[in-house]
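So that we are looking at the same thing, I have put the structure below in structure tokens.
Note that one protein chain is taken out, while the other chains of the complex remain in position.
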Amino acid sequence: MYDTIGIWVGAFFTLAIYSFLYKENPVYRLAEHLVVGISLGYTMVLIYNSVILPKLLEPIFAGNHLILIIPGLLGLLYITRFIPSIAWLSRYPIAFIMGTAMGVAFPLTMKAYVLRQLEAAMVPLYSSGMPWYEVFGNIVMIFGTLAALIYFFFSKPHKGLFFGTGSKIGIWVIMLGFGATFGFTVMGRISLLIGRIQYLLGDWLHLIE
Amino acid sequence: MSAVNIWEKMLNVDRRWIFLGIGIVSIVPFLIGFGMPITTTIEVEGIFDYVDELGPDDAIFIGFDFAPGTQAENMPMAVAVMRHAFHNRIPVFMTAYVPLGKGMAVAALDYVTNPKTDGYYERVLFEDWADYREAGITNKEELTAAWESDGNVLSEGAAGWVFEGRDYVLLGYLPLFHLVILGMTGSIETQFPVDYHNNPIGGMPILMEHKSLREVDLALTTSGSAACTAWITYAREKIGLPIAFGVTGVMATDYFPYIQSGQIVGQMGGLRGAAEYEVLLKENGITRTTGKAFRGMDVQSAAHIFIILLIIMGNIAFFAGGFHKKTRLKGRR
Partner (left out) sequence: MKRTVPLMIVMVGGILMMVQYFIPHQYSQVILDNYVEWAPIVGAFALILGVGSLTRLHTHKIRRKAKNWQYSWAVLIPLFGMPFFALIVPQSLGGGSEVHGVHDFLFMHIQVPIQSTMFSLLAFYIASAAFRAFRAKSALATILLLAAVIVMLGQVPIGDVLGKWLPNTGLWILRYPNLAAKRAIMLGVGFGMLATNLKIIFGVERNWLGGAGK
């Protein structure tokens, strides 16, 4: 019974959202507002159950982790944002999170986004037994990366053999990449629709598996 | 009516006709069911082979790092890998990078353990096997034997038992999850003292055998945002944890550099990636049937053809109508 009512309610809201394709209407607007309230309400419950209670209140009241009062108080300073005269105090928890998170991220970002990528871009163009399309692919990959980097380099005018030709090749490579992304974006959007059709035809109407 | 007007009329067609068209091509193939075969790619095989090599002494993380908006793509990926892990008796930790991801993890677990699902796993909650734990029976083989010898019978159609705290634990969501990943490289329990049922995870065999991410063998992040990259930055680059991606189609092309650099063992890109994993599960006898992702691929074919036709028709009208010449350019085109 619970599931049946749930699926009917879900189907109602699914169709309510699709009604927007024809015309904006009050049911769509209701659904749009509900989603904001529910998601934040859900997050409130989650934060209480997974952080405030087990990681803060319970250890403090058990008496063996009194030091956790410090992050607790620091977190509470966020509330001051709503009291204009002392709103500046809310900068303290932000500063605590911001600075340290940036520091932690720096060396790891350097590795993940820069060093590993540079390393991986240095591959042999050819090794024995490699089919021609892989050899050609490696050439495209290495010189394509360089050319695309040249295209993004705006400190020099894109003229001459290096910057001019380089940036021209770069934009072609980038367009191929964006084309691939567009193709995948279409696929992704259709997949989301497929999910809803499966819900309506399968879970709700039982017309398909 | 001049020829130009026909092209103009065509380009100005009420977009609701296009909406209707896409609606029809998304429904009809489901009702007909072509079931066209799918070939697998090395990007997905990389994940499958890696998981297939693991066993009961190993453990994996499945990150439900997506919100309901992209569940149609991400959920089948997570479900497929979860079923693979349960089949091979690989312990599974489940986490969420975003708050609503926790709800998605609960939904995935409910689906895999729901008797209506073909080849489901029968779930035993943590408190239900407390006596066995206290008697020191935590090894999966011994636990299953003891559990069944006490009169518990596996239902017909079920693929096996999964014991909460032994075979899986749902840890859930914490704020600033990238730092939580970093924290778990030192200790999982410090970050998650309790699971989503409020069971202390310190007493769980899964945690006793895998105390930190250093003792885990793979993290699959199923994601609809850049959240997946946090697993690379904070786990892969920090301690070398192998990572696999299950990402939405929109993002999939962005992460090919990670595959070639070896920073991830493989990637499922969009619904197609999930369908490939389902095919691999079936071909290897892990599941009897393919799942929702595979069933959706017929529609995917039809919709792609429809959209390509729209592009071609749009271009024909645009050029035949002469709208590419500046003097003829009208309106917003």
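Points worth noting:
Lettered A and B in written order, each chain numbered from 1.
Everything that follows uses one rule, which is that a contact is a pair of C-beta atoms (placed from the backbone, for glycine too) under 8 Å apart; a residue touches a chain by one contact, two chains touch by 3 or more.
Bear in mind that the values here come from a model prediction, so they are computed numbers and not experimental data.
Among the residues B:Lys211, B:Lys282 or B:His304, only B:His304 touches the chain that is left out of the figure. The omitted chain makes contact with chain A at the following residues, 1-2, 5-7, 9-11, 13-14, 16-18, 20-21, 29-45, 47-49, 51-52, 55-56, 68, 70-72, 74-79, 81-82, 84, 87-88, 90-110, 112-114, 117-118, 120-121, 133, 136-138, 140-145, 147-149, 151-152, 170-187, 189-190, 192-193, 195-196, 199. Where chain B meets the missing chain, the touching residues are 11, 15, 18-19, 21-23, 26, 36-39, 41, 67-72, 100, 103, 107, 174-176, 179-180, 182-183, 186-187, 190-191, 197, 253-257, 260, 270, 272, 297-298, 300-308, 310-311, 313-315, 318, 324, 333.
We adopt the following convention: only the chains that are shown with their structure count from here on.
Mean C-alpha positions place chain A and chain B at a centre distance of 15 Å.
Partner chain A is touched in their complex by these residues of chain B: 16, 19, 22, 26-27, 30-31, 33, 67, 69-73, 75, 99-100, 102-103, 172-176, 178-179, 182, 192-194, 196, 198, 229, 232-234, 236-238, 248-250, 252-254, 257, 260-263, 269-272, 292, 295-296, 299-300, 303-304, 307.
Residues of chain A that touch chain B in their complex: 21-22, 39, 42-43, 46-47, 49-51, 54-55, 97, 101, 104-105, 108-109, 111-113, 116-117, 119-120, 141, 177, 180-181, 184-198, 201, 207-209.
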